[in-house]
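Below you will find the structure I want to go over with you.
One chain of protein is taken out of this complex; the other chains stay put.
Showing chain A:
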């Protein structure tokens, strides 16, 4: 079962395509990071996923049902960029509201979570710290017992400690419930260690998609003399090419076994942050090793 499946998905606002030609198949059970620069289409894809927007072209299904349909909405929870809660209400009021508005609602669990976090139910939303605000929003989302949790930039306003605590709460929920998570972030270091599936969007298109483990195993940096760089780069799929007068770094897309290190060169592994940044810097490079990469021409396109 795929958590999210899209084909030829596109969304146009006026004359501008916010997302186009998006074909993805994200298996359930993953923590998916959606990365990309501002305006890449991250929020658009998430809004289409949770039924807050309707696509202009193509199709999108969530856990096997059309996005926005009742059976899909029932199983999906969404936490917005600014986690909009009513600042005049108390935490208890918000819980009550959630309870009356949702068919699936686990009030006991929500109360337990808040007690564990030392967030008093009588506190007004407007008086919460940024970290507490995010935790309350996450608690409300989890109380719906979703099979898929969608978070749009959940950590962008948090300080480092609150960020760590938020990630910790999120990962604990994944460990306990086995739910799927999709979250967007333009802060690349947020992704590392948390996500096990990565989607990078650039200019409204899918640039990279796949399990992080496969992506990391499928990329290497070759370090060697610039004098031979042309010769080496000509035979390999180069994602990013950095040359100084003497030394060259080539980020190559190839698995370790198939990539023979040229004599005089050194092969080094790549970290997730380095990988994401390289693709962000090279918007014309693609890496789509997912289960549905039938589009061979796209796979072979490198900058």
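The rule is short, and it goes like this: a residue touches a chain if its C-beta (ideal position, glycine included) is under 8 Å from a C-beta of that chain, and two chains touch if they have at least 3 such contacts; residues count from 1.
To be clear about the criterion, contacts and distances are computed from a predicted model.
> Report the protein name recorded by UniProt for the chain absent from the figure; options are "FeS cluster assembly protein SufD", "Cellobiose transport system permease protein", "ATP synthase subunit a" or "GntR family transcriptional regulator".
Matching "FeS cluster assembly protein SufD", "Cellobiose transport system permease protein", "ATP synthase subunit a" or "GntR family transcriptional regulator" to the record, the invisible chain is "GntR family transcriptional regulator".
> Specify the residue from the set A:106, A:196 or A:214 that touches the hidden chain.
Considering the complete complex, A:196 is the one touching the chain left out.
> Taking the full complex into account, find the residue in A:54, A:164, A:243 or A:281 that is in contact with the omitted chain.
Considering the complete complex, A:164 is the one touching the chain left out.
> What chain A residues would touch the chain not displayed?
31, 164-165, 167-169, 171-172, 174-176, 193-196, 256-257, 269, 271
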